[in-house]
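All protein chains but one are shown in place.
Coming up: subunit A.
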Amino acid sequence: MAELLIENLHKRFGPVKAIEDVNIRVADGEFVTLLGPSGCGKSTTLGAIAGLDQPTSGRIRVGNKTYFDGDKAIFLPPEARNCGLVFQSYALWPHMTVYDNVVFPLKLRRVSTADCKRRVEESLALVEMERFQDRYPHQLSGGQQQRVALARTLVYQPEILLLDEPLSNLDAKLRDRARTWLAELRTRLGLTTIYVTHDQVEALALSDRIVVMNGGRISQIGAPQEIYTRPADSFVADFIGTTNFLNGEVVGAPGGDGQTLVSLSDGQRVLIKSDKRPSLGDKVTFAYRPEQMRLATPNDPAIGGSIIEADVVSHSYVGGRWQVGLNVGGNQIRIETQDATTDRQLRLWLPLTGGILFTERTHGKSH
């Protein structure tokens, strides 16, 4: 177990910049998740730590051992690093039994036969797979294979544990259980862990800290609550949780109270309090979580927020609640209500505080 330090890491595949200027410091025993959409460079980062691919430049250090240093031309081969990597595909060797799979790293370390047997059993017990020692991988379910793959990695007590989307091949139910189980295991073992996923629920539930990646770069590093409540940019806000975005133009620059008045494209006005200070005429985007918005009653006074009119575009039952799609001056937003509605128009209450204001020009993704 040790601290992991990644500095200025770059990796290019020919013209493709897979990761750019990645800097992460992971404390001893910390559980950090790399989160981002497909192709954002998560596996590449993990592969760089494990030594599967040589990065283009940068530094990677674990404890006092330098794994990679582009300037000093240091590159430890994977077998000299003592990392534990669980693959997205599990990579259990199909020609070996569960026992042979798990004992392989111990044999490499010349552990005595008696110790081997005990430790394989212990490690399989940890993942509740001790009854399956003599099976071949193809005789196991996906979830069982995943646990064997984890046992095979835990058995030799790697310096750091790297998990590449270990739950992505499981069905929703199994995934839920495996998540709880992983969370328990992680508090017990206290291994320094890098966890890769593109599932935000997994990331929020498991991690000490989350690294949100986008297009090979880090968008934000922070604790789950921080990422959720204070996303650094609209990409993070969009990626974590469901978010409704509104575009508008500043018509009242923030004064001493930090309140900005924004005009939507259809002329409706929203007041929002933020520590960002845009100037008059700026195009801005602001975001609300669905739980921050509510329907306004006809005579609702706009206290502590603004009220806007919205056209209903869609209306669907999602089990216990209704999901209502709305159009506000060309912005598509979605809210959830308890009761069905037949109205063509709704009044929406937006809070003064809690919404997030982004001064970048426009939000990339359309909703």
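A few notes on this one:
Going forward, a residue touches a chain if its C-beta (ideal position, glycine included) is under 8 Å from a C-beta of that chain, and two chains touch if they have at least 3 such contacts; residues count from 1.
We take it that contacts and distances are computed from a predicted model.
Chosen from "Aldo/keto reductase", "Aromatic-ring-hydroxylating dioxygenase subunit beta", "ABC transporter permease" or "Sarcosine oxidase subunit delta", the protein name that UniProt gives for the omitted chain reads "ABC transporter permease".
The missing chain, though absent from the display, is touched by one residue of A:108, A:251, A:313 or A:340; that residue is A:108.
Taking the complete complex into account, A:119 is the one of A:11, A:42, A:61 or A:119 that touches the chain left out. Between the chain not shown and the residues A:5, A:185 or A:253, the one that touches is A:185. Only one of A:31, A:87 or A:195 touches the absent chain when the whole complex is considered: A:87. One of A:37, A:77, A:304 or A:330 touches the chain omitted from the figure, and that residue is A:77.
Residues of subunit A in touch with the missing chain: 50-52, 77-85, 87, 89, 91, 93-95, 104-106, 108-111, 115, 118-119, 122-123, 125-126, 128, 152-157, 177, 180-181, 184-185, 188-189.
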